[in-house]
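What you see is the complex with one protein chain gone and the rest in place.
What follows is chain A.
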Amino acid sequence: MSVYINSTGHYLPGPPIDNDEIENILGLVNGKKSRLKHKILQSNGIKTRHYAINQQQETQISNSEMAANAGLRCLDASYISPHQIEMLSVATSQGDLVLPGFGSMVQAELDISSVELQTSHGICSSSMMALKSAYTNIKAQESANALVIASELASRLFKHTRYEQVEGKEIDFNAEFLRWMLSDGAGALLLESQPRKTGKSLRIDWIKSFSHADVYPVCMSVGMPKNATKSWQDFPTYSEAEQAGALLLRQDVRLLDNIVSVGVNGFLKLLQDGMFKVPEIDHVLCHFSSAYFKSKIVEMLEVAGVQIPEDKWYTNLYERGNTGCASIFIMLDEFLATQDLSVGETLFCMVPESGRFNCAYMHLTVVE
């Protein structure tokens, strides 16, 4: 039983926002321009991105609405109608509500009936977990199709007012770092047990991931204050948790370079297990958070003698922004829309997550 990606879609809220406009949207923390912004943007290389909040930091579209929009665009380009969907598998790092699961909210938004539901929670690689669930579900002949959606609304965490609540009002580097990295958007894939009736499909050859949370400390988090392990839920009131900085999105940047060896380690493992051959890869779609990390990965692949030529790497990070778990789907959608692919060409996808170090890989082949 093979599984095929037969349609894709994405949704990015509002107009593209360039680097000079970011603070008009997210606001100035304590009325002052950031001193870190330029440096971080220079390193990540992102030129434009999209936000679901406006200049007053009011939410214009919810996370589940963005997810549904991406899902509907994906279905619009397919041969099946929404009511034929058998499984809905979704991912996000933070839904609109703490509970219920994001999947329930997206299903309601899509207005589709009686689907088998899966919600995958995590950070960048959660979309790959949602995809793997859908893939194995179809492979096991539990469903004939599945709609997989990943959506992120990170900008809510970056409003200036969030930082201003923190006692002392000093923002540390680790809490500010992601403000200049992440933005909003959603991507969707339709999986079916048969290839598309006309045009090209992507056969999923395999999906594998390796998690290393047993080894590494937390690197990216929401829910604990700086230099403490106390959960936001352990404070007497939520406002005290916020004042302690427990609700800021943090990245322990010193741990971040571990992502490179984690990513290359899994790559070598799959290579040695015979899952793919480097010269047979035609396209690489890698979710990396910044140009800086891409160059590190490329360097290390070179050292290992398994470098993949620059012209095989595709990304739309610099124009669409880093949308966390949605990135890889948004990338795939734009890649398919803009590239003229031939039958037999292969795609190697890679999604490293720095949350507590998980890395997912996928191999796809173009079929007709």
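Basically, a contact is a pair of C-beta atoms (placed from the backbone, for glycine too) under 8 Å apart; a residue touches a chain by one contact, two chains touch by 3 or more; residues count from 1.
Everything that follows uses one rule, which is that contacts and distances are computed from a predicted model.
Visitor: Tell me the UniProt protein name of the chain this structure doesn't show, selecting from "Iron-containing redox enzyme family protein", "Putative zinc-finger domain-containing protein", "Cytochrome C biogenesis protein CcmF" or "Thiamine import ATP-binding protein ThiQ".
Guide: Its record in UniProt gives the absent chain the protein name "Iron-containing redox enzyme family protein".
Visitor: Which is it among A:D20, A:E58 or A:D214 that touches the chain not included here?
Guide: A:D214
Visitor: Among the options A:S193, A:S221, A:N265 or A:N316, which residue touches the chain absent from this view?
Guide: A:N265
Visitor: Just to verify: which one of A:E302, A:E319 or A:E368 makes contact with the chain not shown?
Guide: Spelled out, the listed residue whose C-beta touches the missing chain is A:E302.
Visitor: Kindly note down the residues of chain A that lie in touch with the hidden chain.
Guide: 212, 214-217, 261, 264-265, 268-269, 271-272, 299-300, 302-307
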